[in-house]
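Report on the structure given below.
The complex appears here without one of its protein chains, the remainder shown in place.
After this line comes chain A, so read on.
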Amino acid sequence: MATWFRRTRAVSHHLRRNDKCPSSSSSPRAILDLQGASAPVMQPPMSVRIRRATDGISPARLPIFSAKRFESTRAEKHLQLLQEAEAVEDDLDDDNDDDDDAQVLDFPGGKVAFTSKMQFISESSEKRVPCYRVLDDYGQPIEYDCSAQVNEELAVKMYTDMVTLQIMDAIFYEAQRQGRISFYLTSMGEEAINIASAAALTDDDVVLPQYREHGVLLWRGFTLQEFANQCFGNKVDYGKGRQMPIHYGSNKHNYFTVSSPIATQLPQAVGAAYSLKMDKRSACVAAYFGDGGTSEGDFHAGLNFAAVMEAPVIFICRNNGWAISTHIREQFRSDGIVVRGQAYGIRSIRVDGNDALAVYSAVREAREMAIKDQKPILIEVLTYRVGHHSTSDDSTKYRPMDEIEYWKMSRNPVNRFRKWVERNMWWDDKREAELRNNIRTQVLQAIQTAEKYEKPPLSELFRDVYETPPSNLHEQESQLRETIKRHPKDYPLDVPV
């Protein structure tokens, strides 16, 4: 303690010599506060300017009052933080007389009270973080009537899109089972998350999905035909037949192309948000991911970085209980994802993901905070993955049938929202039957049309590897065409050349 004191005196001596220090105008503060005794006048260490350390010495070995920090904007922020911490210390000072243990230490990162009682923070709090919901299981508003926030037009669009998503998923899934497409995965049980979150965003907000958020793209105007084209990889697919089904992407709708590796979109979302921030746009980024994705290193890097860079990203975690066959108990031991937000310095909320209105209002609020305050927000939406992970999975092998049935029937988000919409006299059985019939016909039609389209031409094999095709690809393409001409029987007729 005494040596610390001596060093601080040396610093203050330096400081008084250097009158370019901006905080010389601020009032003197005591750094160490032992039982109320005051220390000599001293500025926070960061503002000292001394001779520059030589190149080649690692920052870890520089003295804490490192040179030129003072000049950078970063150092000014440090200064601010320290001054704010001093204000905190003032409050702590008041408690000092009551509690002998509330004393204050100065470390990088700010002032922190210390205690002589050794106490470990429990690995879990007694009560789990509560979950925000607006409608009960029967579609009744719990606290207040939210039709002011969600008017008839919006509610009906949300409901019809949820039904469309449900039907589209069911029929495409069947198409895969019939061998017409190679792969599909559904968002069954997560219709509210998909549609309501999309409804709360604007078209200017950039979406980076994982792969179970095609409802967001549907909301933004991607047509059933366009979905089908991608699944069949035909020549009018915007993806030019490059990707497996459900890997949709659309610049027009600000929906970045789906990428299979898990959670890679999280740091990428921060980068995109940084670009928005530099352009000073009034828009944010929405990055979606599942409970399983939070185990990836990219989750940590993305959230940590978003907080440090103060990037306007909404991180939306669909905690649906399962990552293929890995239950969340085997994925993490924390109280879900919401508790991790604070660990990164990110504001967070837990929402009932099967309640369309709760999801809508939470995402809307998060969006405003993200843009106004230029900071990331974490939303954990709790739900259940009713469908199998994908067409390559049979989830009855690792979870009970009756659990799946329960969630499908009793906790169905579409039915729940329908009850609220009907209660407001904005929907009825007749319109329901019409809608379902209509959508079904359209989806089947889209599939038939997509199937009949030709596949992409051979030239698409070599395009877009680079912006301009390099000479070696030109050569390879002409060699291939040459070979096809010479050996036509080796090449299928349905591949346009």
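One rule holds in what follows: contacts are C-beta pairs under 8 Å (C-beta built on N, C-alpha and C of every residue); 3 or more make two chains touch, one makes a residue touch a chain; residues count from 1.
Quick note on the criterion: contacts and distances are computed from a predicted model.
When the unshown chain is looked up in UniProt, the name that turns up among "Interferon-induced protein 44", "Pyruvate dehydrogenase E1 component subunit beta", "Glucosamine-6-phosphate isomerase" or "Rab proteins geranylgeranyltransferase" is "Pyruvate dehydrogenase E1 component subunit beta". Considering the full assembly, A:256 is the residue among A:184, A:211 or A:256 that touches the omitted chain.
Touching the chain that is not shown, out of A:180, A:242, A:347 or A:399: A:242 (per the contact rule at the top). Residue-wise, the contact with the chain that is not shown comes from A:270, picked out of A:270, A:314 or A:404.
Here one chain is not drawn; of A:173, A:211 or A:305, the residue touching it is A:305.
Checked against the hidden chain, the listed residues A:118, A:278, A:401 or A:493 yield one contact partner: A:278. Residues touching the missing chain, restricted to chain A, are 55-56, 59, 68-69, 71-74, 206, 208, 237-240, 242-243, 247, 249-251, 256-257, 259-261, 264-276, 278, 297-298, 300-302, 304-305, 308-309, 463-467, 470-472 (touch as defined at the top).
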